[in-house]
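Missing here is one protein chain; the remaining ones are kept as they sit in the complex.
Take a look at chain A:
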Amino acid sequence: MGNDPVLPPPEQGRRSTRADHLPALLLGSVFVIATCGLIYELIAGTLASYLLGDSVTQFSTIIGAYLFSMGIGSWLSRYLDGALLKWFIRLEILVGLVGGFSAPLLFVLFEYVSSFRLILYSLVGLTGILVGLEIPLLMRILENRYEFKDLVSRVFTFDYIGALLASLIFPLVLVPQLGLIRTSLFFGALNVVVAAIALYRFPETRPYRRRFAGLMAGTLLLLAVGFGYAERIMTYTETMAFQDQVIYSKSTVYQRIVLTRNNRELRLFLNGNLQFSSADEYRYHEALVHPAMQALPKAKRVLVLGGGDGLAVRELLKYPQLQRIRLVDLDAGMTHLFQHNEMLLALNKGALNNPKVQVINGDAYQWVRYDTTRYDLLVVDFPDPSNYSIGKLYSTSFYTELHKLLAPDGLMVVQSTSPYVAQKSFWCISHTLQAAGFHTIPYHTYVPSFGEWGYVLAGRNGHWRGNGTLPQGLRYLTAATLKEMLHFPPDMAEVPTEINQLNNQALVRYFEDDWAPYTH
């Protein structure tokens, strides 16, 4: 290789008079560069609308920023002098790296950074600048070898053909087959391949061939590794399972967290089960917190079990008398996400970062067995009892532990699945609480994305009244709504059930039966 250059040697004064002398290889490179460039732009636009919603705005601003950055790149190209070919090879490797890793980087950073937009636009700007340098630089390399009109004509022809190809295969082939992350990495590799071809076809690269070859091999290896690990960043097949676009997914030790969004709402799924929709979660969380809190004007200490999204805590923070809110959630992955992600912080109003709030990542059952604090309110917001492990968190034994943690006039509220769909499960929870020595007040509300949803208020005595003061600015709960919530029409009325114990797990069996018609 290299001894038989396809391109004519760069002899001074010799100019090609015919466009046909532009070898196919060169035009191929232009074509690839153009395709890659547009692909990065499309990836950034798509990612932005996935992660931030509002696709028209996102696409429009991303394209604008990208094109503008390309302009900066083109302008900057005039400052590159000397060994242009060497610059071009460097540039291609760099574009391969930056463009190639743009999608995985954005997906990974989405969880961690507090200002995601800054990162997004910085990356778009950087990619744009690098891509903008490519064509001017290439044209200058070739300017002495070919007739200018041929050069311009052919280069731009292939540039635009590449753009057409990219815009067609991106939505039709690449996103459905490879997913965003692998597409990004794959095109990064193509940029590096262009650099490799240039390195081996132009004889003047001989002095630095070895060094650059090593660099390219390293970059390709990185991209390949990224390709192999893409599944860990985002299981592509998973995105097919959700109605909306998956914008975040992560398997923690305990569960798979998935965030999806469309133009209207953000949804959180744990192990495929919907936890909330940003469109109506206020209904769920206002109903969870305020019926108990309005009756506790002197409450100081609250323990929240589960609820790592911080949305219940957001409601609790509307009561200035509370001094300490302790939240115990098993999954650090969950609380970290809701403590750091910009979009989710907007949703929970930074509740988990409030100085009154202590976040503990630990097992709730273990915690309550050893905690000795007396709480005025316990908020029990676990996933539904769909398996034996979670079923234990709804057992007489567990509630007996909670009974010990409750101040004499304190209250507890337990999210208790749907009394409409899972009538027996709901009442089983209420009866189990009674068996553990609680007075119970069951209630329910309508949450559009869940359906009819149930809660059980529990206290050591029957002193609860619904005539307390509600905080200002609630979107759903009023004194009138509260009254309605206490009424159970016949299709959700109390039914006799067993008590859920560790040694019978009656609730899990009810839950399976109740939900079976909906899941099979």
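In the analysis below, a residue touches a chain if its C-beta (ideal position, glycine included) is under 8 Å from a C-beta of that chain, and two chains touch if they have at least 3 such contacts; residues count from 1.
What we mean here is this: contacts and distances are computed from a predicted model.
> For the complex's missing chain, which UniProt name, "Peptide ABC transporter substrate-binding protein", "Phosphate transport system permease protein", "FAD-dependent oxidoreductase" or "Germination protein XA"?
Of "Peptide ABC transporter substrate-binding protein", "Phosphate transport system permease protein", "FAD-dependent oxidoreductase" or "Germination protein XA", the absent chain's UniProt record names it "FAD-dependent oxidoreductase".
> Can you say which of A:24, A:56 or A:253 touches the chain missing from this structure?
Per the contact definition at the top, the residue touching the missing chain is A:253.
> Specify the residue from the set A:330, A:344, A:457 or A:482 that touches the hidden chain.
If we include the chain that is not displayed, A:330 is the one touching it.
> Out of A:392, A:431 or A:444, which is the one that touches the chain we can't see?
Checking each option in A:392, A:431 or A:444, the one touching the absent chain turns out to be A:392.
> Based on the whole complex, identify which of A:144, A:366, A:461 or A:478 touches the chain you can't see.
Reading the full complex, the residue touching the unseen chain is A:366.
> By the contact criterion defined above, which parts of chain A meet the unshown chain? Give residue numbers in ascending order.
Residues touching the hidden chain, for chain A, are 253-254, 330, 363, 365-366, 369, 387-390, 392-393, 395-398, 501-505, 508.
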